[in-house]
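Heads up, the thing below is written out as structure tokens.
One protein chain is absent from this view; the other protein chains keep their places.
Presenting chain A:
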Amino acid sequence: MTLSEPEATEFPVRLPGESFPPLQYADFREQPGLIRSTLPTGSPVWLVSRYEDVRTVLTDRRISSDPAREGFPNVARTGGVPTRDQIPGWFVGIDPPEHDRFRKALIPEFSVRRIRQWRPLIQETVDRCVDHLLSLGDSADLVSEFALPVPSLVISTMLGVPFVDREFFESRTKTLVNLKTTTEDERGVAVQELLRYIGRLIKVKQRRAGDDLISRLLESAVLSPEELTGVVMLLLIAGHETTANNIALGVVTLLSNPQWIGDDRAVDELLRYHSVADLVALRVAVEDVEIGGQVVRAGEGIIPLIAGANHDLNSFDRPDEFDPGRAARHHVAFGYGVHQCLGQNLVRAEMEIVYQTLFRRVPTLAVDADVTALPFKYDGTLFGLHELPVRW
């Protein structure tokens, strides 16, 4: 079997009313080898659905993350992963050893201990966002009024965005996410405005350093100001919609499983269970390589399905049940290998603090809709909710 043979499996789509991850993934895991599929762009691609195979793909040095390489899969019909020529510093698309310079510059900013130091500030931000929510009366859209602002305000504080610019910053980051209400042109404008803003912010910090991430990275001088602009943009985008989706889906799941409210173990299980970044880790083979009994030729695209791995019966008992009591720390919701999410300790802290604070301060919080009919992001690269109507 080769990748270009006809009759490939249709690219898995999430269907309204169907469970996520798609039921197909269980069938994929049962089949020998890998799954041949065709991307919405028309390009052929291998889908990887078993836990061990996904971890292999994400650690094999013969497999690249560089979107400029021939055969790299793009799940979006337009746009997709920027190359380093488009945005210098977009280091999720750079392979080692060049990648390591970017990653190493950022590691100290996201260590377990450093994120612990940020917790009081995250708490303060979450409290302000709950204040805002409560000021709206007795009902609201939790996504736009709470889940999106929290990560945007937290990262803007860490970056050292001045308080007066927070509204601009938050509105532009929100534009990037609202696929339903914004056009591609509007999102393109928002990206350019943010890149310009970040460039100006870097110039300000060059003149007058503060106690923030941008100032420290400028001081270390490992990255050029141009690279730093792209890195900051990446931090912003990578941590925004993903975190918001996790927050909103987590609220729905915890309200349906209230016995786990107040237990921080729920966080890693929510990350595993929802696997929002299912289609984010895109790869291409640089050499011929065997994965799960399948020979993948150089130049062929590979998509490790994160939700497939995280619901693999061979790695998780009763994988489709939400059970924070299980041992789930080995999930791959943040990916695996050298590109594993740098901000994962920040996400965990945000989710812990959000759930502790939200359910304590708004104990009557309830979903104000039929849970099965909620506007899930069936069509997006990331799984999540477009809106989440709640009342209290």
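To be clear about the criterion, a contact is a pair of C-beta atoms (placed from the backbone, for glycine too) under 8 Å apart; a residue touches a chain by one contact, two chains touch by 3 or more; residues count from 1.
The criterion applied here is as follows: contacts and distances are computed from a predicted model.
Here one chain is missing from view; checked against "DhaL domain-containing protein", "(2Fe-2S)-binding protein", "Ferredoxin" or "Paired small multidrug resistance pump", UniProt names that protein "Ferredoxin".
Which of A:41, A:253, A:340 or A:356 touches the hidden chain is settled by the complete complex: it is A:340. For the options A:62, A:104, A:119 or A:203, the residue in contact with the chain missing from this view is A:104. Touching the chain that is not shown, out of A:59, A:139 or A:206: A:59 (per the contact rule at the top). Of A:23, A:112, A:134 or A:371, it is A:112 that touches the chain left out of the display. Counting over the whole complex, chain A has residues 58-59, 103-104, 107-114, 327, 329-330, 334-338, 340-342, 344-345, 348 touching the chain that is not drawn.
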